[in-house]
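With one protein chain withheld, the remaining protein chains of the complex are depicted in position.
Residue numbering begins at 1 within each chain, and the chains themselves are lettered A and B in the order written.
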Amino acid sequence: MGEYESESVFEVPIGPQHPALKEPAMFMFKVDGEYVVDVDANVNYNHRGMEKAAESRTYIQNLYLMERVCGICSFTHQLCFSQGVEQLLEVEAPPRAQYIRVIIGELERIHSHLLWLGVAAHEIGFDTLFYYVWRDREIVLDLLETISGNRQNYAMSTIGGVRRDITDEQTHKAFKSLKILEERTKFYQNMIPRERTILKRGVGVGVLKPADAIALCAAGPTLRMTGVKSDVRFNDPYQAYGEIPWNVVTYDTGDVVGQVMVRVGEVLEAVNISRYALQHLPTGPIRRKVPRSVPSNETVSKTEAPRGENIHYGRSNGTDKPDRWKVRAPTLANIPAVSKMLTGGYIADIPIVLAGIDPCFSCTARVAFVDVEKNKRWFWSQEELRRYGIKWYGG
Amino acid sequence: MAEAIIDKLRGNIGAENVLEVKYPMARRIFVLVKPETFKLAVSYLVNELNFKHLTTISGVDLGEEFEVIYHLNDDTNELSLKVRTPKSSPRVPTITDIVPGAALYEREIHDMFGIVPEGHPKLTKVMLPDDWPEGVYPLRKEWTIEKIRAKLDGKEEKKKDG
Partner (left out) sequence: MNLVKWARLKSPWLIHFNTGACNSCDIEILAALTPRYDLERFGAIIKGSPRHADVLIVSGAVTRQTRDRLRRIYEQMPDPKFVLAIGTCASSGNVFRKCYNVLEGVDKVIPVDMYVPGCPPKPEAIIHGVAQLLAKLEKGQVECCG
């Protein structure tokens, strides 16, 4: 594409920013009229320095830091960390703990995917669906609160097992809740492929081919919606996943509709997995004792977060603090893929295609545009971009 | 099966270039290779042995040198391919010509450690803000949190005065 030098830059006064200010923008789009010709991503807005912080906290303290890498998939990070430390210690959590971890992980997947479905609906102006789905999501949040004490950041996983057990009464409530969730999700699964608003904004939009998805190292539903059958729970089973019958959900359109259908399908699978795990919960302890200090070792721990493959690389040095703890959350893996999906598409499609990878972004992130033909440069908030998309499609 | 993978690698790049191998658990391989044969190893693993998925790249500060770890996956095994580079002049060849998805991860180790991925198509900041002070690599052991903060606060004092 070459380097674009804007000799004269016009600031289009949109939004509450000072015109001459150079502000960090999450994405910079080079556009030509209505088309995106190039995408540059920058993920620094949310950099907190957690990997450095992990080195000065004990393993126990890090349990609570790791939970907050992302609030929506907090359990999966805490699990990945706990699992990693157990691997360094060369121990395994007791069977009952492993099943409980699977249950919490799947309930989190349900909450995360329903959250996403509501947000995606909101992006295309379909607010009714947003309110319906978030109402249903309250069912799984209530269940998680009953079991763990909190709606987010459950603090359930610890090194050596889980911190709380699931009682018979909670199990009973869980079966009821899962049944309702299943009915509602089946309704969405039937409705969505027929709903005109979704089809208009979704079919053939943000297309990703399987070969590109693989070359760009995409992960999770973004990869699976191109037809590639790849899931950490399947390829590299962890905790009790190896003992539980379940199906990897893929779709083959590689577009926004694919993103939706994979996640809706995964909610139904998560209901099945949770139900099976609750029915087959082994007896026994929920936690084993582990030493505070971890002998020198290194490990790779992986889980399947709702957004995709999660990897933690950990290194211990004989003390009670890690020498190094590297975290790669799934959204980063999908940035190259989403850049590819956006290039060649309409500006109006940006909000839904970005939302399609279920990004763990700050909600107030801004995007920058450079019109290469007219030499214009401007910023938009995500809200402005969302409204532009809805208006453009005649909403 | 894991051993067979390493045997093939030895056969391809030469056994003397495969320095350390570990199989800590099922589906996990750690292997350290000599820097001169690193890119050959990547090419062989990705193109011939189907390790097409690069999960991420990790950097570790060992004191005098860095260890750069490429976590590759063939849909079953997670193979962590390690290569070392001296802190005095830290560099690795880019692998974006073999694995396009490596681009962001290479920028990340550059931001955090100062390791230069030579030949990277667009080496701009990815994790750190554009106005981050030069030479401050947060994940190097000598840059403690207190030192980093002092540097950032010092810089901000200047900004207020200026």
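Definition applied: a contact is a pair of C-beta atoms (placed from the backbone, for glycine too) under 8 Å apart; a residue touches a chain by one contact, two chains touch by 3 or more.
Quick caveat: nothing in here was measured; it's all calculated off a predicted structure.
Undergrad: One chain is left out of this view; which of A:Gly49, A:Pro193, A:Pro210 or A:Pro237 touches it in the full complex?
TA: Checking each option in A:Gly49, A:Pro193, A:Pro210 or A:Pro237, the one touching the absent chain turns out to be A:Gly49.
Undergrad: Using the touch definition from the top, which of A:Glu90, A:Asp252 or A:Glu383 touches the missing chain?
TA: A:Glu383
Undergrad: Any idea which of A:Glu90, A:Glu138 or A:Asp252 touches the chain not displayed?
TA: A:Glu138
Undergrad: Since one chain isn't shown, list which residues of chain B touch it in the complete complex.
TA: Those residues of chain B that touch the unshown chain are 129, 138, 145, 148-149, 152.
Undergrad: Please output the residues of chain A touching the missing chain, sorted low to high.
TA: So the residues of chain A touching the unseen chain are 15-18, 23-24, 44-50, 52-53, 56, 64-65, 68-72, 74, 115, 131, 134-135, 138, 150-153, 360, 362-364, 381, 383-384.
The rule is short, and it goes like this: only the chains that are shown with their structure count from here on.
Undergrad: Just how far, in Å, is the C-alpha centre of chain B from the one of chain A?
TA: 24
Undergrad: Within their complex, state which residues of chain A touch chain B.
TA: Result: residues 24, 40-44, 47, 49, 51-53, 56, 87, 214-218, 230, 235-236, 297-300, 302, 309, 311, 313, 315, 323-324, 326, 328, 332-333, 335-336 of chain A touch chain B.
Undergrad: Where on chain B is chain A touching in the complex?
TA: So the residues of chain B in touch with chain A come to 24-25, 27-28, 30, 52-56, 58-61, 69, 71, 73, 75-76, 78, 80, 99-105, 112, 124-130, 138-139, 145, 148.
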